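A protein chain is absent from this complex, but the other protein chains hold their places.
Labels run A, B and C following the written order; every chain starts at residue 1.
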Amino acid sequence: MSRIISPEEVAKHNQKSDIWVIIHGKVYDLTQFLPDHPGGQKIIMKYAGKDATKAFEPIHPPDIVDRFLAPEVCMGSIDLEKLSHVKIEETEEDKQIRLAREKMPRLEEMYNSFDFETVARSVLKSDAWAYYSSGSDDEITMRENHSAFHRIWFRPRVMVNVKDVDTSTEMLGSRTSLPLYITATALGKLGHPEGEVVLTKACKTRDIIQMIPTLASCSFDEIVNAAGPNQAQWLQLYVNSNRQVSEKFVRHAESRGMKGLFITVDAPQLGHREKDMRQKYSQEDPDEISRNSTEVVRDQGAARAISNFIDPSLCWDDIAWFKSITNMPILIKGVQTAQDAVLAAKYGCKGIVLSNHGGRQLDFAPSAIEILAEVMDALKRENLDKGFEVYIDGGIRRGSDIFKAIALGAKGVGIGRPFLYAMSSYGVEGVEKLLDLFQSEFEMVMRFMGVTKISDITADMVDIRNIKDHFVANPIDYLSQTSYERMQPRGGSKL
Amino acid sequence: MSRIISPEEVAKHNQKSDIWVIIHGKVYDLTQFLPDHPGGQKIIMKYAGKDATKAFEPIHPPDIVDRFLAPEVCMGSIDLEKLSHVKIEETEEDKQIRLAREKMPRLEEMYNSFDFETVARSVLKSDAWAYYSSGSDDEITMRENHSAFHRIWFRPRVMVNVKDVDTSTEMLGSRTSLPLYITATALGKLGHPEGEVVLTKACKTRDIIQMIPTLASCSFDEIVNAAGPNQAQWLQLYVNSNRQVSEKFVRHAESRGMKGLFITVDAPQLGHREKDMRQKYSQEDPDEISRNSTEVVRDQGAARAISNFIDPSLCWDDIAWFKSITNMPILIKGVQTAQDAVLAAKYGCKGIVLSNHGGRQLDFAPSAIEILAEVMDALKRENLDKGFEVYIDGGIRRGSDIFKAIALGAKGVGIGRPFLYAMSSYGVEGVEKLLDLFQSEFEMVMRFMGVTKISDITADMVDIRNIKDHFVANPIDYLSQTSYERMQPRGGSKL
Amino acid sequence: MSRIISPEEVAKHNQKSDIWVIIHGKVYDLTQFLPDHPGGQKIIMKYAGKDATKAFEPIHPPDIVDRFLAPEVCMGSIDLEKLSHVKIEETEEDKQIRLAREKMPRLEEMYNSFDFETVARSVLKSDAWAYYSSGSDDEITMRENHSAFHRIWFRPRVMVNVKDVDTSTEMLGSRTSLPLYITATALGKLGHPEGEVVLTKACKTRDIIQMIPTLASCSFDEIVNAAGPNQAQWLQLYVNSNRQVSEKFVRHAESRGMKGLFITVDAPQLGHREKDMRQKYSQEDPDEISRNSTEVVRDQGAARAISNFIDPSLCWDDIAWFKSITNMPILIKGVQTAQDAVLAAKYGCKGIVLSNHGGRQLDFAPSAIEILAEVMDALKRENLDKGFEVYIDGGIRRGSDIFKAIALGAKGVGIGRPFLYAMSSYGVEGVEKLLDLFQSEFEMVMRFMGVTKISDITADMVDIRNIKDHFVANPIDYLSQTSYERMQPRGGSKL
Partner (left out) sequence: MSRIISPEEVAKHNQKSDIWVIIHGKVYDLTQFLPDHPGGQKIIMKYAGKDATKAFEPIHPPDIVDRFLAPEVCMGSIDLEKLSHVKIEETEEDKQIRLAREKMPRLEEMYNSFDFETVARSVLKSDAWAYYSSGSDDEITMRENHSAFHRIWFRPRVMVNVKDVDTSTEMLGSRTSLPLYITATALGKLGHPEGEVVLTKACKTRDIIQMIPTLASCSFDEIVNAAGPNQAQWLQLYVNSNRQVSEKFVRHAESRGMKGLFITVDAPQLGHREKDMRQKYSQEDPDEISRNSTEVVRDQGAARAISNFIDPSLCWDDIAWFKSITNMPILIKGVQTAQDAVLAAKYGCKGIVLSNHGGRQLDFAPSAIEILAEVMDALKRENLDKGFEVYIDGGIRRGSDIFKAIALGAKGVGIGRPFLYAMSSYGVEGVEKLLDLFQSEFEMVMRFMGVTKISDITADMVDIRNIKDHFVANPIDYLSQTSYERMQPRGGSKL
């Protein structure tokens, strides 16, 4: 391990039968490991004889090398001085991103979450954009998540003294400046070299709760360490087929002060995200692919690779076991029906997140806001609503969306992608700015609605007749629309 | 004050530490005032050492200099003769507007209010267009205001003698040629150098009521003076945090013969109008901005500056006080629910305006026409509808819209933006022409509906089944649509 | 009258103070008449000293010269031989139409009514296209007329012997090959030099009823004379303010064998057809216009001029008078509510046409098909449906539309514009072809629906749940859409 190796030497080991790769300053001989790589051989071959750190980092947890590679495949340390002189040619994509970053608007010009999304689309690498932005199948649920809020209208009250408006609230016992948390999303380093700690830092200055993802690019402890002394954080958990792994993780999280455990239950397998798959495919060398047709899941890339430990056999009976290993409040993330909301309460959970995983799992799953009212009704009917906290996520993009959720009974809302976009384009300041925008919009809506504190917000302030009738216009189906040949009349020459 | 100063001398005082500016023929030393300017330093610096009158005038009331500046900062009068020789370079925008004005269609070619809007868009300065045309957030309520009328259909009766049709009516005791008034809108001089008196003059010849805005570019008395001897006018009031200011204003208005007092209650703070904000921002010099990052509200510009006196603590209890200071009929402008309509009647108001402020305040507030039927039902249920006058504004663009409002119980309708557009492009004649178009359209609709006078119009003449069910299709969300990346099938080469 | 005048001589009289014009081979001195021309002076001045026949003919009834001009203004006959040598310069529009006509598709390629509309758009003069194709205001009713059929779906029955399908039926006692008639439309010579007789000839070979319009380009007798011995025709009547004119017309029509009298009641004034108005306006010389600003109705042109005799005081009491002057069955054309349908029956009419005048009068009038079911219900409730014939027109473009109308209770449907388009582009053969297409489509629908004769068609064969709930999506509002400035996110450079 102590040997210093020159880049030139590494470069010689650049074929399947003899492949070395540099990761985080160390040189590894991956010749044996190559066929076992869950993400496919292709991506490793791309860095044969080279430094793979930048590609490796966003999609692997920091400790994975030690867990998967035997110590003897580490051939030594790279000569960092010499490595720094190795000229890395700028790719066309890197160049375009560099130019786009130079032309980025000032942060002061960002007026809403869509501005961040649009900027992010121009400055993110295409694999990051594809991974963050994609939904499953025809992305109908993903788009519905946002659209459903637009079927809800306000009933604003006037002539109320709204001089002082207080947007703060309490979620799972922690005080927070807004009924909003940054929800768990994977692979933060795809968007920003520092990864999820960027979100942590912004949460600190704005008094916002962050839900830490199992599949973070940063290690769990890095994220916790970045938090302030009284900063509340929650843990999102993908349950491992190997329950000992999960148990260890949960116990450690509790010891680090997590205020809630959110068990994700809508991902027994990975959704079919076609934009992401197409992007992954196009990066590969087609000739290589055809010659290696056995690598069938290759095109689902990193996301599939990192998620295949998730246990599809998870069921209600497992709740008892979780309660036996932790005192954290347990919440079920991914509930999509009133029946399951009731079951969660009956099994002794502290709450639920109504969520369809950002439209990334089952297409045509209903949006959380669409079913929120019927969920609250069912809980009340069963007398299970007291002390049971219902959160929603998916499609929240405006302060008005937050208000609608609170009015219909949510304790708070989770927001994911917009913060990834803010983080990817502007770092900590971007996330803070977006939080400020949500704060400002939400406070304004409260004022215009004639309320001054969260507990004033009631269900009769929103008009949900369209929701009750499930009045959903036909969603746009881009694939079908594009492949269809439109009819044309036999025309004249003047048109 | 009597000293005559040459333009050359003024031009020397053109920096932050020593800044003179010409306004209305006087020269002011604004060096001390600069940091206190509610609209930001930027816009003043733009005119350092120069004549700022044209920029100053549309967005400041005429007496503001005396109210805000100490007499000693007035350094004297500008040498008007010499000033007239100072060559002012035509900006690119001014040039384009000049050319557009040369190509303006003749007034005879204007067939509807949209024609005026389209022409105005081409001949207005971008700051005026942005201020007049923008709505809040995603402008969904602003667009819904007009769209909602399109969900109401007619039930026309035939074989009725409709030779003579009378469109005249009475509103708050004043006779008028149409159940239509020009509603209060701010900053008229942005669109026309003469400001709101343009509207006053057209109202005079067409026998139409004008509602005078608190935030007019012209002074209140200028507008009243422009009216004819029996011309009815109303006053729109933003209630000042300093109630003495409001009291003085109301008493003065009553003494000048105002026929009604309309208290605006939907603006406890200014709405988030992003088009206007972007336009304001783009006018500034970005480098300056970054160096002055403390000026955080600068980009909300004049609108925010002139509106921050409005009292957010206004509430129902204040009605008694208003009744104690005036005998004018008091109406609440900005009611948006049946509950508040009932409260207004119970608190002894003479009427209400159902309004969401032209979609400029709370996005997803319902349109006035949408809630009109349920408001009338509620008033009747409570036996409060007799003598209580209900007006609506927002989205009225056709004679058929007016008919629908009357059929559902409105006493009259307020129209704002279309008259700003007519005024800005064609002055008094434009406003008169647009009033003639409304007259002609409304009379035609009455004839086709088989009625000959306003009191013949009844609720069974309109089909509001879609309104009753609140069947609202998903509004178009341009920001979300634009930032979304559409799916595409993996295509062939022939397409 | 016998003097032969040369074109050169006529050409000298080409100014307001001395103007001669050639019409149908005669030379008229119009100097005195000029200011009285109902269609404005402009259009006459365009032909000062020239042959005006081609412009005159489509929009004037043949006998109008004798009725309006004194014999002495006829200066003699034009020298036809010399006139034929006068070179008439081809206008740009005429040239484009000539080229478009050369490229017209073959008649065999016409598969539906939209093909004819598209071809007509390319080969019609712009004034004809504007007059035929326009609707009133935002053309929302005009478009709804067709769209409403699309909210009705079929319930087709299978396993029925449909070898032989009979599409013939009886309307007002006359046998016809289809439950379809060509409805009355004005100014046929705008589209085809022979005018309405083109339709008559096609009706003859296809056994179809034609409704003769009051405002035909051909004289009434020309149209009747063109018919075959047993060919049924109906008369459409605009009631004249001078009832003697109407009486004379009706009595004459009865004597010529008309089988039905359809009194139009939805046009107490002319609708506001903006496309038509814009087209008329653009043809005039703007400078002339501004100098003659008193000609205020000039831009409504011929249509207004020829229609201002229509009596807006027509009412139900007039029915008795009509019954006193004719034995023809009387039908009311333009009924738009169930209440008026019931009244028509109670006043002893033989039937009605549910119609909104092709969307050319009141915008937001409901489509005929939309109200047909409630009209039939009301008639049945009042026991007035037996022997009372209900027709509809507006938006019928497919055989399936005809079937839907019959299923909901119509005795037959009127079709207008499509036949104008077929006539204008292909003459008699075009109209025959379109009739054949309707025959073929309608027969096919009957076969697929499992019926073999008209009387088999029943209301339960169509699904009208959307109609019952009046489930109308927001119509497209092109003017508003075009003048609106869409929101855009602050974007990145990559998009």
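The rule is short, and it goes like this: a residue touches a chain if its C-beta (ideal position, glycine included) is under 8 Å from a C-beta of that chain, and two chains touch if they have at least 3 such contacts.
Bear in mind the structure is a predicted one, so any value in this text is a computation, not a measurement.
> Out of C:79, C:138, C:194 or C:385, which touches the unshown chain?
C:138
> Tell me which of A:334, A:358, A:412 or A:450 is the one touching the absent chain.
Spelled out, the listed residue whose C-beta touches the missing chain is A:334.
> Any idea which of B:57, B:109, B:166 or B:429 touches the chain not displayed?
Only one of B:57, B:109, B:166 or B:429 touches the chain omitted from view, namely B:109.
> Please output the residues of chain A touching the missing chain, sorted low to high.
Interface with the chain not displayed, on the chain A side: 137-138, 140, 265-266, 268-269, 271-272, 274, 277-278, 281, 286, 289-290, 293, 299, 312-316, 318, 332, 334-337, 339-340, 343, 356, 361-366, 469-475, 477, 479-480, 482-491.
> Identify the residues of chain B touching the omitted chain, counting contacts across the whole complex.
Residues of chain B in contact with the hidden chain: 96-97, 99-100, 103-105, 109-112, 114-115, 117-123, 473, 489-495.
> Under the stated touch rule, tell me which residues of chain C contact the chain that is not displayed.
Against the left-out chain, chain C lists 106, 108-109, 111-112, 114, 117-118, 121, 133, 138-139, 143, 146-147, 150-163, 274-275, 278, 397-398, 400, 440-441, 444-445, 447-449, 463, 465-466, 469, 471, 473, 478-479, 482-483.
Just so it is clear, only the chains that are shown with their structure count from here on.
> Note whether the interface between chain A and chain C is symmetric in residue numbering, meaning over half of all numbers used appear on both sides, and answer same or different.
same
> Need the most distant chain from chain C, centre defined as the mean of C-alpha atoms.
For chain C, the chain whose C-alpha mean is farthest off is A.
> Mind checking the centre-to-centre distance between chain A and chain B? Centres are C-alpha means, answer in whole Å.
Taking the mean C-alpha position of each chain, the two centres sit 43 Å apart.
> Mark out which residues of chain A touch at least two other chains, giving numbers and ranges.
109, 111-112, 114, 117-118, 121, 473, in rising order.
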